[in-house]
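Notes to accompany the following structure.
The block that comes next holds chain A.
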Amino acid sequence: MAFLSVRDLKVHFPTVDGVVKATDGLSFELEKGRTLGIVGESGSGKSVSSSAILGLHRKTSAKVSGEILLDGTDLLTLSDEQMRRRRGKDVAMIFQDPLSAMHPYYSVGNQIAEAYRVHHDVSKRAAKARAVEMLDRVGIPQPDRRVDDYPHQFSGGMRQRAMIAMGLINNPSLLIADEPTTALDVTVQAQILDLLQDLQKEFESAVIIITHDLGVIAEMADEVLVMYAGRAVEYGSGNEILTHPEMPYTWGLLSSVPDVSGDTDARLIPIPGNPPSLLNPPSGCAFHPRCPHRDKVPGDLCFTTLPELAPGTRTETHLKRCHLTDPDAVYEREVLPEIAPDLVEESHS
Partner candidate 1 sequence: MYAYVVRRLFVGVIMLIAMSLVTFVLFFASPIDPARYACGKNCSPELREQTRNALGYDKPVIVQWTDFLKGIVQGRDYPDDPELRAAAPELVTHCPAPCFGYSVVNTKTVNEEIKEAFPVSLSISVAAVVLWLFFGVLLGVMAAIRRGTIVDRGIVAAALVLYAFPSFFIGLFLLKFIAIKWELVDVPVYTTIAEGGIGGWLSSLLLPAVTLAMLYMAGYVRMTRAFVLESMTEDYVRTARAKGLRQNKVLVKHTMRAALTPLVTLIGLDFAGLMGGAIITETVFNYNGLGKLAYDANTTNDLPTIIGLVLLLGTFVILANIIVDMLYAVIDPRVRVG
Partner candidate 2 sequence: MFKYRKRVLAASAAIALAAGLAACGGDDGGESSDNPTGDAAATGEAGGTLNYLIYAPIEHVDPQRIYVGRDITNFSRTVYRQLVTFPISTDPEVSNTPVPDLATDTGTSEQGGKVWSFTVKDGVKWEDGQPITCEDFKYGASRVFATDVITGGPNYLLSYLDIPTDEKTGLPAYNGPYKGDGQELFDKAITCDGNTITYNFKKPWPDFPLAVAGLHMMDPYRQDKDQGDKSNFQIFSNGPYKLEGTWSKNKGATLVRNENYDPATDDPDNIRRALPESIVFNIGQTTETIYDQLIADSGDAQTAVTGQRVPPAYYNQIEGAVADRSSLQASPYVDYLVPNFRNMTDPKVREALKVATNAEAWINAGGGEKAYAPAESIVNPAVVGYQDNPAFSGPQEGDPEAAKALLEEAGVQTPFPITFTYPSSETADKQAAALKETWDAAGFDVTLDGLGDTYYDVIQKPNKESDVIWGGWGADWPSAITVTPPLFDSRINLTQNSDGQDYGAYKSDEFNSLVDQAQEAGTLEDQTAALQEADIVLGQDVAYIPLEIAQFYFLYGSKVTGFTTTPASSMYPDLGAIGVES
């Protein structure tokens, strides 16, 4: 069995207007030392799903079902207290926007040391020393001095490093990084991603990176899970999905990334329309209202029937949720020339 195995995870929020199905039947697996990238627009259920793995949803507001097996233990069957003991220790999370994710009234060192002391019975002094060590490890200069600084005194990149230090201080076996670079400028992004990779190697952690940025996926992910409207719509190895995507939504994501191949001529094509309502998701394939290729599917299948997440035309491990019978051909014929003309030329020459 895989180190992390999520099966049919559902996170539903009952509201007065009805049930919001933020995550609706998500399954994936992840081994130690590997990185899973979860991609999707905001509202697609990425963050909700990862919060469920940490057990952050309050029972009063969310209904979480399915299985989350971490090293053979179903996290969803644990008591609150059991889950709390694992949180931050076995499973840690790095949040986006570290300015708001760190408490403005406490020093960086205090907050990092706190994460350590929760799970280790050590003195404040020892915890602080450990925090300095971690700050040093994530590349904060003069960590023994900066440890007493407050978050607002750090630059954006430093704050994210500090967040990473906080996340890794307990050597978690699973690290979830939620949009770890979104709030940062490009050069710092690269540094942070490098750092994450280094640390992953060092700690042998399993990592889930949540992002809407396929550039990050390209750099980091061993496997990729594309989410749309609370469901996985494409799942496979990183290389496979980036080079041979089989789901029009993934194509859309690729089109909207400026920098997949480093080609500056590529046109940026945003996905038309808005993300669907999770309260009243569209019938059939949730993506059909925005899908430019639905006419290629005979009948009104896209409108009426939710496609299975099933192997496409290429490999058994590359799953997609789409009615198109020849997605590869469509991709090469219609999509690729738009987003990466040079690639097309290469293949033709």
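One rule holds in what follows: contacts are C-beta pairs under 8 Å (C-beta built on N, C-alpha and C of every residue); 3 or more make two chains touch, one makes a residue touch a chain; residues count from 1.
The set was built so that all candidates are chains of the complex that A comes from, given by their letters.
The structure displayed is predicted, hence computed values, not measured ones.
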{"item": "Pick from 1 or 2, the complex member that touches chain A", "value": "1"}
{"item": "Residue ranges of chain A touching candidate 1 (in the complex, touch as defined)", "value": "54, 56, 60, 84-89, 92-93, 95, 97, 100-105, 107, 111, 114-115, 118-119, 150, 152, 166"}
